[in-house]
Structure formats: structure tokens, C-alpha cells
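For this depiction, one protein chain was excluded, whereas all remaining protein chains were kept in their positions.
Chain naming follows the written order as A, B and C, and within any one chain the residues start at number 1.
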């Protein structure tokens, strides 16, 4: 009887591990492809042979704004990858709903190059700034939904600190608010909106109090 | 003697695990690339600088049908990934034939962006609707063949419920039937055909009785 | 003393496994991307709106030869992936040289879409047929070098049957010979050359005596 239980438990673990591994492989694949193609999208300028020496430096300078918009998107995608990575460090199971929330999240991730290219090409239109911000806001909302579902349906490690769960919620929820503000601001100043995009990226990349508390909690646990 | 057997068994398991892991990595790679490039295929519209302010919103509106066709394909590819993921949660071994059935399945998956782009570009032609539906029907037939081969050649877990095997068969077999119907309908109404494409996606995404029974069975087993 | 040895052994295994896993991930990534992009390369035909109804079926028929050349390359890449997969089921270690032989092999794999596109676009030129065949011949030679290096430098499982090693050698070595013959034939008949391309793909996909013996050997070992 005990033996049977053991087999069942072992199987259960194997199955769970198997599932999450493929979920990671698929998610990391979509992230890696999107992030790489984002950079690859910038094309080498075409210049007639006799004009190369005089016009190439100028042509490269003209690409600078496009580089900037793509590098910002690269870093924000990095932020989302790190967030996904940290969340799934605590999510140990998955079901049909979580799989699909993850697929919808990946649809958002894979869609980012379009608004990025749009903003890079037409940087002085309110509509492109708003679409760009809106896409990131939606992406953050889907990730928040995923975390909400995982934490309220017993998918996370039983010993995950409730404080940590709340912190993650509070942290992600800031993103759509920031982006909605940047949409509002875009009606008055596109420059300030774009400045907000850079500020949001920096806010999430620099280690913040949430992470400090989180890592401290982990360190305390491990060193007891 | 017993010792030798043990070594042999251990090796067998290692080899099987090794093989399936790479099969997953390769399959997830093809899925991730196809699904990401599907979305990346939609190009930023090219508008002369002096016309951007007036024509950009219109140009973006014109892209909506293309977005819709690509998002439907994204979700149907998601359905096939989830199906592949669920199947290989039970398939524990593979041989030369299964490897090749999987490669042919991946050829179908990687081919999807072509009919999707075709449908997005020429949405009012019977031929593009039929090619789109036909491609998905073939993909489903190949996956059904894979499941048939795996379950009749001892590749699945010995304790897989025969009922579950039958359910999966019944579930997959509906897809080619749905798509063949949509081809038939396309001779009368392209709008209804496209409506069927959306309905099929929703049918497979929403948790259905099959899944409920399957998860209940698993839960019962694990909680005994 | 025994304890120290144990730790060393455990570490060694972990390190070896770690290394090979990333080698697989990288290789499977290159294969998955190449094989997917190969199919994605075929572009939706551009037709003026008023001519779509009359010209689209014709335009799609014109793409058939291109589809054929890409599907053949897809299957041959599948053959090489299966071969790589089977080889590395026996290769348990790697060193600097093996890493680089693998990278050169992947360079060949990633290069395949160019000769494939060339053949698809200019199918009636002797030079494109010869380049296509030549690229596959080189790819096979590099894989043979990799197998030779792995088996002569103690990288394979100690209990790998020497007969199996010889079989693999004999099997791979046929590929460059087949392709060199098709180059020779291309000076007389391009049609026969292309027929050889299809024949080679079928030869390697259909289960052959080598595989039968190999799987029989494995089965006998596991069932003792």
C-alpha cells in the first residue's frame, strides 16, 4: 500500500517537472526569438556605391533613434523575462488555464516588435506612442493575471511567503499604471512619454526594495 | 546477475529520457519559432513623411483583418502545442518511426505561416480559405497518426487509462472533420467558413469534458 | 579517501552532463530555426487586387517546384537531426575539438537554406544543382569527422558495440558518395540528379538494415 503511494507520488513529481520544463523551453524560445529579431530588424542602409564615403556616416546617425527604441524594448523584454523566471521559480504546477494564460502572455511578448518598429519609424505621432505604451500595459496585465491565477489556485510552492506574493502583485501592477500615465501624457508631450518609457525600464532593472527583501528572506531561510 | 540487470535498466531509462528531451527541445523550438514569426510577419506600413499624420490611423485600421487571421493561427498553434505537450506527458519512449512522424508533424506546424499569410492577404477567395482549412486538417491527421502509433506500439506509460487514449483519439479526430466541413461551407459562404475557424479555436481552448474527466482521473489517482 | 573519490566522480558526471545538455540545446536550436525558416522562406505571391480571382490559382501552381525543393531539404535536415540525435545518444563527453567540430557541422546546417533557395529559384542550371549537392556532401563529411573524432578519442559510452560504430561510419559515408554521383550526373541530366536527391532522402528515412540490427542489439541487451 505504502509502496503504491510512493510510486504514485514519484510519478506525479515526474509529470509536473516534465510539464514545467516544456513550458519553460517554449517560453524561453519565444522570448529568445523575439528579443533577437527585435535587434535584427534594423536594416543596413542602402547607399549608391559612389556616395558611400560621404553619406554612410550620416545614414548611420539617422538610425540612432531607431536603435534607441529597439534597445529600450530589448531591456523591457528582459524585465519581463526576469519576472517570468522569478515567478516560475515559485510556480511548481500548471493546469490547462495556466498553460493558456502563459500562451496569451507569449502572444503579447511576440507582438512587441510591431509597436516597437512603428514607434521607431514614426516617433513623432501620438498614436504610435500610445500603441507602444498600450501593448506593454496589456502584457503586464496578462502577467499579473497569470500570477493571480497561480497563487490563488495552489500552483505555487506551499512555503512561499504570502508577503512575497503580495510584493510581486504590487510590483507588476505598477507597470500598467506607468504606461497608462504615459498614454495620458502623450496628448501633451511625446518627449515626456518617451522619457517615462526609459524611466520604467530603469525602475525595473535596478535592484529595488522588493528584491532586497525577497533575497534577504531567502538568505535568512538558507542560513538558519 | 541482478546487478547487471540493474545497470542495463538504468541505462535504458537514461537513454529514453535523453532521447525524449531532445525531441521536446526540437519540437518546442519549431513551435516557438513558428508562433513568434507568425506575429512578426505583419509589417509596419510605409507612409510618406508628409502624409503620416493623416494616413497612419487609416493604414493601421487596414491591418486589422491581417491581425485577426494571424491571432487565430497563433491560438490554433497554441492548441496543437498543448495537445503535443499532453500527449508526450504519456509517451515515454520513441523509435525511428515516432521520430519521423513527429518531424512530419513539425513540417505541418512550420508550414502554417504560409496559408495564414495567404488568407490574410486574399481573405475573400475560396481557394485561400480552403488551403488554410486543408493545412490544419492535415496537421491534425498527422498528430492523430502519431498518437495512434505511440499507443499501439507500446510507447505510452503502461498505466495510461485506455479510456484516456480513446478520449484523445476522439478529441483530435474532430479537428479534421471541422476543417473539412469549413471547406465544404466555403463554396457557399466564406464568412461562415471563417466563423468556423474561430469556433474551432474556442472549442479547443475552453476546458472541455475530456479534460475534466482526465484531470479528475489524475486527481483521484494522486489522492488515494 | 573513498569519500573524496566519490565527490570527484559525482562532480565529473555533473560537469559532463551539464556540458552536453547545452551542446544539445544549442544544436537543436540551430536545427529548429533552420528547418522552420526554410519553410517560411516561401513568400505569398503578390497579385494586383483586380486580378486575384483569375491569377491566384496559377501563381500558387508556379510555387509547386519551390515547395518541392524546400520539402526535400526539410526532410534531409530531418535525417541529419536524427543522425546527430542517435550519435549523441552514445557520445557522453566532449572536449574543445568536439565542440568545434559540432559548431562547424552547425555552420553547414545553417547554410542549407541558401543552396535550397538557389535551386528553388534557378532549378534548371547545372551550377545550382552542383552547389546544392556539394553543400550536403560537405555536411555529411563534417558529421563523419565528428563521429570519427568522438569514437577514436574515448568520447563514446564504453559499452558501445564496435559493430555499431562501424555501421554508423558506413551509413554516413554513403551520403557524400551519393551526392558526388549526383554532381557527376548533373553534367548529363539535371532531372536524374534531382531524382537522386529524393532517392537519398527516402533511403535515409525508411528504416534500414543498420537501424534494425542496432535496435535488435539494444532490445536483446535490455531483455536479457
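In the analysis below, a contact is a pair of C-beta atoms (placed from the backbone, for glycine too) under 8 Å apart; a residue touches a chain by one contact, two chains touch by 3 or more.
Everything numeric in this text was worked out from a predicted model, so none of it was measured.
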Q: Have a look at C:47, C:63, C:87 or C:110 and name the one touching the chain we're not showing.
A: C:110
Q. Residues of chain A in contact with the chain that isn't shown?
A. 24-25, 28-29, 31-33, 35-40, 42, 44, 47, 52-53, 56-57, 60, 71, 74-75, 78, 81-82, 85, 88-89, 205, 207, 211, 215, 221-222, 224
Q. If you put the missing chain back, which residues of chain C would it touch?
A. 5, 8, 12, 15, 18-19, 21-23, 25-26, 29-30, 32-34, 37, 95-97, 99-100, 103, 106-107, 110-111, 113-114, 117-118, 121-122, 125, 127-128, 131
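The rule is short, and it goes like this: only the chains that are shown with their structure count from here on.
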**Q.** Angular offset of chain A relative to chain B [C-alpha, multiple of 5 degrees]
**A.** 90
Q.
Let me spell it out: compute each chain's centre from its C-alpha atoms, then which one is farthest from chain C's centre?
A. A
Q) How would you label the chain B and chain C contact, same or different, if same means the shared numbers make up over half of all numbers there? A) different
Q: Work out per-chain C-alpha centres and flag the one nearest the whole-protein C-alpha centre.
A: B
Q) What whole-Å value do you get for the distance between chain A and chain C if each is reduced to the mean of its CA atoms? A) 35
Q. If you average the CA atoms of chain B and of chain C, how far apart do the two points sit, in angstrom?
A. 25
Q | Per-residue overlap in chain B, given as positions that touch at least 2 other chains | A | 25, 29, 32-33, 37
